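Please find one structure pasted underneath; my questions will follow.
The other protein chains are all here in position, but one chain of the complex has been omitted.
Here is subunit A:
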Amino acid sequence: RDFNERCAQCSEVNWGLTDGGRFYCRSCHNVTERTREVVNTDFITNSRVQTISKGLKKKEKNDGGCEWYICEGFQLVLKKQAEALEALGVCPEMKDEILCNFWRCYLQKSKQAYCKRPAGETVKALSVCESSTDVDSDPERPSLLRLLSLSESEGDLQTDCSFASSVSKVSESTSVYSGSVDGSLYLMKNQKEKLRMTMPMTLSFCYMALLWLREPITLSELLRFVVEGHIPYLNVFQHFPEKMKLCGLDLKIFCVESWPVYEEVFNKMHELAAFLDLPRFPDITESCFLHPDMLCMKYLMEANLPDELHNWTCRVVKKIGIGEVDFLTLTPGNKSTRKVKYDVLAAAVIVVVLKLLFLLDDHYEWLLSEFAEERNKNNTEVCIFYSGGPHFEFKKWYEVVKHSLDVEQKKLDEERAKCLWRCENPLFYSVKNKSKVLKRRQMVVNLQNQFGKLSGSVPHAEKPNPSSFQLSWSEEDTDGSCFHGHSLKGILQEKCGLLTAMNPDYWLCTVKLCNEKLCGHLAHYREVEFPQSYHFVLGLFSFLLRIQPSYIHDEVCMIEHKLFNKKLCKKLKYNTVLRK
């Protein structure tokens, strides 16, 4: 198409592509040495791959569909996601430069395009087949059922096997197995060789690009936006052009039945960065949003904690060196450095600071709170105003935050239960069950209408506007429910010119860290083994970041061990309570 040279033999400009990926002249069938990837410059458009088949019987696409490859599908997904991010305020370079460069690089490394022998070549032999009567009789062609069971099952797609078996005596070509050309091959690929593209991985790509650009979106926020529907993920295939028909195994690849998990996306991103041989990412400095000092400030605000605590988070960050550029910046392939989860790290720093100041052993923090309450009672309003805000009362803060948290958690739980997974135009596995699928869909829509009317006045809630803050507190609230301006002076003392906590004790979450590489965690969190206050604080950040408390707990352990490194090296006998 974009290849405008004249044919050497007949001087026509009428090119097509062989299935080997080479250009040939349609007029005189002269095959050139030029391969597809050199010429094809337009990238983010929907490229139609026109091919000829060498005498093999080719199934006529009389349904108006075209032949398309899985990676083209993913390309579209990424495009949609990048557009959505741009709409959220991310700079346009993300979409136009960074992401597409990463993608191009990926395609090249995984040999799906932009290389001498695209993997598509071998695919052809499999996909366009003579009609055979029995799938299983051909030992080279993988049986459909085996393909389905090979890859991880994503929820109920495994049960599509029941449909597969009912159409097992298929005598049509693989267009029944997948609408795409290489769907079956895709699922068969040995995962160890190349990073096989999956839907969660699209988010890894996005996150990687965001990180490269140091955009102010953390991974937890990104995932939250996905769940809230601001970034296409579920049913994104609806945006594929009409001609790209999805069916059969394509469903397994593009239909997701679960929300992506932080760990999964995070780990894949790092694998990807290494796979693509990327250089050191742009530096994360103190002025970056992702720097712990910045994120701590954000989370402190969101958690309704006094601004004064920020001094403390900065101190901890400095002391253990997690604010250093080299620590924070990602260098792919460097296995010795621990991969940094910026959001979790910042949250964990705050937890550690709270432990430093309040101990959080279900006793001391309430004691301090009582003292603060006393002092607040005795002081007049004028005093409070001049001395920089009332004394921070842990108890009041707990009550206020718990209340809001419970309300939001309840809303979130209901939202999760009301999540709609299906879309208007459902995919069907094969042509044979198309009518059944459509009938079912129609019935579902009817029932939704019928019962929707009986739901009362509340219509299905619109997507909430994307916002960076899930909990907000305003100092203008007269009921005193905002603690930002409160003071910590009651719990601090001066020693040698330095402010320290009055709390002399500290308890370690764990005396010994696990080997992360072996068991996946630094420590194992069980609610019953820890104080309720600690659990509450973990729960608060767990809600804000939408991750399991155990992940934050891991980071807390890591920070503590860095902080108390020296003391830990000395012999500790059965005592996990330290004196600072």
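Everything below uses one rule, namely that a residue touches a chain if its C-beta (ideal position, glycine included) is under 8 Å from a C-beta of that chain, and two chains touch if they have at least 3 such contacts; residues count from 1.
Following the convention adopted for this analysis, contacts and distances are computed from a predicted model.
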Protein name, per the UniProt record, of whichever chain is missing from view ("TAF1A polymerase", "AP-5 complex subunit beta-1", "glutathione transferase" or "Vang-like protein"): "TAF1A polymerase"
Residue among A:Asp413, A:Glu516 or A:Glu529 that touches the chain left out of view: A:Asp413
Per the touch definition above, residue among A:Thr337, A:Gln409 or A:Gln448 touching the missing chain: A:Gln448
Hidden partner interface residues of subunit A, rising order: 154-156, 159, 162, 257-259, 261, 263-264, 413-414, 416-422, 426, 437, 440-441, 443-444, 446-448, 450-456, 458, 460, 520, 548
